[in-house]
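Heads up, the thing below is written out as structure tokens.
Yeah, one chain of the complex is gone here, protein chain that is, but the others are all in their spots.
Here is chain A:
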Amino acid sequence: MAAGPAPPPGRLRAQMPHLRKMERVVVSMQDPDQGVKMRSQRLLVTVIPHAVTGSDVVQWLAQKFCVSEEEALHLGAVLVQHGYIYPLRDPRSLMLRPDETPYRFQVRLGGAAIYLAKKNIRKRGTLVDYEKDCYDRLHKKINHAWDLVLMQAREQLRAAKQRRKGDRLVIACQEQTYWLVNRPPPRAPNVLEQGPGRGSCAASRVLMTKSADFYKREIEYFRKALGRTRVKSSICLEAYLSFCGQRGPHDPLVSGCLPSNPWISDDDAYWVMNAPTVAAPTKLRVERWGFSFRELLEDPVGRAHFMDFLGKEFSGENLSFWEACEELRYGAQAQVPTLVDAVYEQFLAPGAARWVNIDSRTMEQTLEGLHQPHRYVLDDAQLHIYMLMKKDSYPRFLKSDMYKGLLAEAGIPLETKRRVFPFMWRPRHSSPSPALLPTPVEPTAACGLGGGDGVA
């Protein structure tokens, strides 16, 4: 009588760490001193020895892992679903009931052990050599459960001989569990299902030719890895502390959101107030523009205001150039030559309408690279301009009257009053899909916002 779930084909047990862990838990549950209290359970008129109650299982798990009873019940239910513990009453469904319902442990490796034990008991000393080896090895392996193995072997022999009611019931429950685990009924989850196999098709794995290039890249990787300056963990953790601290109030799942979380209240107000292009951004949103330059650029409203600010300083071409470079980097491959030409004409050519001020070395290298345009050809120039804006224009923007004015004007929404009648049901409307809109609302790389110097 095989015990527990049969290993699914095509997947080594070694690759399923959860099975080994479950087995360890079940083994410690059966420890004579520290395990779950075993007792004889009365089932109608029959008495079944070496059984445990559902509630004892739950209590033991809750105590051992310091978890709530709900979680202990869930964990116990998982063990039952996998067949490690089987119910002695109503074995049609593999559930763990946290009450006096009796359960028994399957002996995981028991199949072979029970068979050999039975043989040994029946005809003492007649196990042939390899069987004896197997028997001894198994004995060592499941030493703690050996008593249970012997007991189960004796039970099965007795059942075969005398058909004792208690034994027959136990065996019936075992078999039922086995089938429920390995052939679950249509609606029940199949705990053995693993999904598409992994690592099974080595033939389709792409192999690298070990060329000079390959080794050079390996050497480069190791050199970098060994020579890398590592920042101390404590400094990195400080960074997380300040990042989480700064963003906490802006995180709806941590701090909630005003006026209300649309998923909870079924009220769209939050989304309306925080739409991508909204005339009056909220205070939290304007604050975020001060967290980092990236945050400012990623917000279409923020970016638009920044463009206005740059316009006043006559450096709007910097942002436009950066946007054009983004368009190149993330654009279609076929567009690359056209886009590169366009950028050159507008921003880099001598006397260009919106000439950007890049240092001479980068400019030289960029112009050189333009002879063989590719999507990354403007990377150096783009980075230079980005850093220029980040280190120079951005801090000035944050200190400007314009930004301070925006902060002062921005409002904090009032929290939606709790509805007096909670069962007032708001109909849920489907939002219009972006696919229906004529032009994209979100600023993609291709859609820089207008404003600034007004030159297309």
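The criterion applied here is as follows: a residue touches a chain if its C-beta (ideal position, glycine included) is under 8 Å from a C-beta of that chain, and two chains touch if they have at least 3 such contacts; residues count from 1.
Criterion: contacts and distances are computed from a predicted model.
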The chain not rendered here carries, per UniProt and among "Cytosolic arginine sensor for mTORC1 subunit 2", "Guanine nucleotide-binding protein subunit beta-5", "Signal peptidase complex catalytic subunit SEC11" or "DNA repair protein RAD51 homolog 3", the name "Guanine nucleotide-binding protein subunit beta-5"
Contacting the left-out chain: of A:27, A:67 or A:192, that is A:67
Among listed residues A:47, A:121, A:236 or A:414, the absent chain is touched only by A:236
Touching the hidden chain, out of A:56, A:155 or A:326, is A:326
Given A:226, A:279 or A:408, the correct residue touching the omitted chain is A:226
The missing chain sits against chain A at residues 15-18, 21-22, 25, 61, 64-67, 70-72, 74-75, 78, 189, 193, 195-196, 198-199, 201, 204-206, 208-213, 215-226, 228, 230-241, 243-244, 246-248, 250-254, 256-257, 261-264, 270-271, 274, 293-294, 326, 329-334, 375-376, 379, 383, 386, 390, 431, 433-436, 440-442, 444-446
